[in-house]
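The other protein chains are all here in position, but one chain of the complex has been omitted.
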Amino acid sequence: MYFSSDNWAGAHPAIARRLLEASEGFASAYGTSALDRKVDERFSEIFEKDVAVFFVGTGTAANSLALASVTKPGGLTFCHHEAHIHTDECGAPGFFAHGARLHPVGGANAKLDPEALAAAIARFPDGGVHFGQAAAVSITQATEFGTVYTLQEIDAVKAVAAGRGLPLHMDGARFANALAALGCTPADMTWKRGVDILSFGGTKNGCWMAEALVFFDRELARDMPYLRKRSAQLFSKSRFIAAQFDAYLENGLWLDLAAHANAMADRLREGLARSNRCRNAWETQANEVFAVMPRATMEAAFAAGATFYDWPVPADRPDLAGPDEVLVRLVTSFATSGEQVDQLLAHLG
Amino acid sequence: MYFSSDNWAGAHPAIARRLLEASEGFASAYGTSALDRKVDERFSEIFEKDVAVFFVGTGTAANSLALASVTKPGGLTFCHHEAHIHTDECGAPGFFAHGARLHPVGGANAKLDPEALAAAIARFPDGGVHFGQAAAVSITQATEFGTVYTLQEIDAVKAVAAGRGLPLHMDGARFANALAALGCTPADMTWKRGVDILSFGGTKNGCWMAEALVFFDRELARDMPYLRKRSAQLFSKSRFIAAQFDAYLENGLWLDLAAHANAMADRLREGLARSNRCRNAWETQANEVFAVMPRATMEAAFAAGATFYDWPVPADRPDLAGPDEVLVRLVTSFATSGEQVDQLLAHLG
Amino acid sequence: MYFSSDNWAGAHPAIARRLLEASEGFASAYGTSALDRKVDERFSEIFEKDVAVFFVGTGTAANSLALASVTKPGGLTFCHHEAHIHTDECGAPGFFAHGARLHPVGGANAKLDPEALAAAIARFPDGGVHFGQAAAVSITQATEFGTVYTLQEIDAVKAVAAGRGLPLHMDGARFANALAALGCTPADMTWKRGVDILSFGGTKNGCWMAEALVFFDRELARDMPYLRKRSAQLFSKSRFIAAQFDAYLENGLWLDLAAHANAMADRLREGLARSNRCRNAWETQANEVFAVMPRATMEAAFAAGATFYDWPVPADRPDLAGPDEVLVRLVTSFATSGEQVDQLLAHLG
Partner (left out) sequence: MYFSSDNWAGAHPAIARRLLEASEGFASAYGTSALDRKVDERFSEIFEKDVAVFFVGTGTAANSLALASVTKPGGLTFCHHEAHIHTDECGAPGFFAHGARLHPVGGANAKLDPEALAAAIARFPDGGVHFGQAAAVSITQATEFGTVYTLQEIDAVKAVAAGRGLPLHMDGARFANALAALGCTPADMTWKRGVDILSFGGTKNGCWMAEALVFFDRELARDMPYLRKRSAQLFSKSRFIAAQFDAYLENGLWLDLAAHANAMADRLREGLARSNRCRNAWETQANEVFAVMPRATMEAAFAAGATFYDWPVPADRPDLAGPDEVLVRLVTSFATSGEQVDQLLAHLG
């Protein structure tokens, strides 16, 4: 009953086996091998566009390098106050981008509210040297709350960003889960919506360690080879990332895995809806479920071997949980089985 | 005939298989799993001392974080002018350490000359606010020229560093090769010599991507958890590094692989010594061989399918190669076979 | 009728003359002259404690270097969301402190609320590597809203900071105005309250450019000589700052100037209290007055030659101004005359 995070899973067998097969033989280093190039091209096929792809080691690196590539002196990136880059990366975006700052903005369901975004950006007019300069907008898809921006919602955010000429970054640590939830194409959810840079995550969805930074505008990627190397994210045996992506992207495996994880979350959410003791905190669309339950129920579940995290109640929804209740996050993954879900539900009653 | 670099090899079968085995099941993330802890303890056993170990993704990260952990404002790290941190990391040490600088120092065979080091450090007396402050000394073992510091030579460098209270860092991207060459224990070559921080490389010697930062003084590692996270080097599925090290360090595999690579280099060096057209540029002790040969010979070898790099003639040895000659670097690895060496030698005549 | 900012005034005649006198002769550079040392000692006398003093060029530099001296990797400084370091320094604190972040906290009248501060700090427990680590607390005295922390209020903030072992920084860009308002000694308002580092401003109160960073704990200042030089804040002809402070601190001139500016603000505030069209937005104690007035009144005052800034209505007090009203900031200085105040009041009716 492991629901702590999708990064508690290991690697999918098909990916692990491909890595084993790729371990033989010699190949040129630092992303220049035939396998690296094959996977590079695969990304362009999947996105139906010529993209610049850079493998990196962690989601933190992907996000921080994305912001570093578009920052300016005194630069500000606008993001939701629940964004992972804002809450969970130990200041990495500021470090990579030379002191540039994140400006948190609100919005329901951890999605940027376009009006609030417009108001926030308006506070930083061009030439306002004391305040700093607007540099980028970043959204997370799927969000940290398990919700998914609709295509129209991305359009609305893009319209605001474009109104100031700001590039739009998408943190896609759970990109596949969002895609599976929307049922659209990768192109539909990204560059056709005006996304300029994508952090494309593979790790949480069945890879060991495979993250890619995808630029839909090659010009923005101009300095990236140097930024990546200077940030210690250029891997010598790069083919070990390429091999993971090779299997991950083959025959739609990545979407199958995401669909499975989402289905497990659906099963969990539906079970919670029938529960007497617990309830869904809000509707989610991807592979995360947020539930409110008595503290005693949570502790009993822990005692029975379940793992998951209790979660801070959002400041703007203080009445979400009662005095003896807790908010918890439950994450499913490619490795979650229906039995595990049912077993957990049995404990949550 | 792949002699470009030891990072052109893949992963050793035992390591690749262990990774496959580790891909199953759930484990807590970010370096907290049972396997992570087991490998942590293994490092302490191998070094015969309680050490603080931090897995990171690249040698560049290990070196840059090591220097960041001991730098000071306006800080200077003294290293050989051929050191990898000085020539090959796109300024990463300066970036990680907030503008701190490397101060290059000379010495034969790419080893720091203790007298030159003492003279260089003396130029930065305490309180010399315009010049900056001495912060650390870094050596590479085995060196970028394929040579290996003797234990006495490390002692001599340490004596100079200790005279100013400077911590000593060792870049051990080819640590195992140096150890195999000297035939001493890991403890002998590190903390017993006064090494404070070690970049322990596994990637070049049969792992996919496994590097560790080893602190022999836990106090120096105080801020490292935050430095590593802020630098995007904390891996969620950390066990995939742990699994590699688990196999690597089991039953002395790491030393066997290094001994094999060194033996292949010996075979190559001995073959060159018998050559009519080529000659060894200098004596090496680890898994790199530097040879001088007619340019035409190099090109014929390339045409026959050999891969290796020609190398800049060191500025202090301009007479090393004649007008039609080139200096080349030949690197062996765990995956190099005797047949490959003999085949190359046949072309080099 | 200049009420835009106290930095629109020039230099007080006594200070300007002292600078003229000091322009003759030779003196050793970089803060080592007899005059520099004399002023250093004067600071220790004024604060009744042996302090370490560093002259710098701007308040931004003083604040940013203060935070740089106590930051940690992934470090967070807690400050009011209206703090100058948070809103008006183009990200300088993050730049000087290597990506370290400011964490904004609320509180009435632009003063940190101790309970909100405690709650904010509690979100960053030791060891929370994803979130970063608490590094410092910073308050502004007088605040950006013209209010002044009482000694008891500083005690309350210090108690929270000390509970986590965090150093307390005071941004004293208007230190003299606060001191004149409270009528206590410099020691009372700083180290006796637990303030560890003070940005001591002279520029806004009659100097040309004279700011000092005062450390009440010399150990915290250990790296400051290098931090200051590396940040381009070490002035060669440092005596030109020393000369300003020499006159400024002589015979209580600095407190007389601040008392005058405060009295002019009192006169203004009292006049506004009698106004039919305008009203004080909140009570202030130092040399800033915030008023609510019809937009037409503001524009008429501008047309009559008055200068001042309209000001964003604080987000937590949206009802402060009516639909046709504006909030404005009026700042007095050592150079403001009673006639100017009365002339402005005549326009504000």
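Just so it is clear, A, B and C label the chains in written order, and each chain counts residues from 1 on its own.
One rule holds in what follows: a residue touches a chain if its C-beta (ideal position, glycine included) is under 8 Å from a C-beta of that chain, and two chains touch if they have at least 3 such contacts.
Keep in mind it's a predicted model, so treat the numbers as computed, not measured.
Participant: Of the residues listed, C:A16, C:A116, C:A187 or C:L320, which one is in contact with the missing chain?
Facilitator: Hidden-chain contact among the options goes to C:A16.
Participant: Given that one chain is not shown, which residue among A:P225, A:P294 or A:G349 touches it?
Facilitator: Per the contact definition at the top, the residue touching the missing chain is A:P225.
Participant: Of B:G91, B:G163 or B:G305, which sits in contact with the chain we cannot see?
Facilitator: Once the missing chain is taken into account, the touching residue is B:G91.
Participant: Give the residue, chosen from C:V39, C:A61 or C:M189, that touches the chain omitted from the document.
Facilitator: Answer from the full complex: C:A61 touches the omitted chain.
Participant: On subunit C, where is the contact patch with the chain that was removed from view?
Facilitator: 2, 4-5, 7-13, 15-17, 19-20, 22-29, 56-61, 64, 89-92, 95-96, 203-204, 208-209, 226, 229-237, 239-240, 307, 335
Participant: Write the list of subunit B residues that the hidden chain touches.
Facilitator: 73-76, 87-101, 123, 129-132, 312
Participant: Footprint of the hidden chain on subunit A, which residues?
Facilitator: 30, 68, 72-74, 98-99, 127, 129-130, 132-133, 223, 225-227, 229-230, 234
Just so it is clear, only the chains that are shown with their structure count from here on.
Participant: Need the central chain here, defined by C-alpha centroid distance to the all-chain C-alpha centroid.
Facilitator: Closest to the centre of all protein C-alpha atoms: chain A.
Participant: Would the interface of subunit B with subunit C count as same or different, where same needs over half of all numbers used to appear in both copies?
Facilitator: Same, since most residue numbers here occur in both copies.
Participant: Quick one: how far do you have to rotate subunit A to sit on subunit B, C-alpha fit, nearest 5 degrees?
Facilitator: 180
Participant: If you average the CA atoms of subunit A and of subunit C, how many Å lie between those two points?
Facilitator: The separation of the two C-alpha centroids amounts to 41 Å.
Participant: Between subunit A and subunit B, what is the gap in Å from one C-alpha centre to the other?
Facilitator: 34
Participant: Hunt down the residues of subunit B that sit against at least two other chains at once, touch-wise.
Facilitator: As it turns out, subunit B has residues touching two or more other chains at 226, 229-230, 234.
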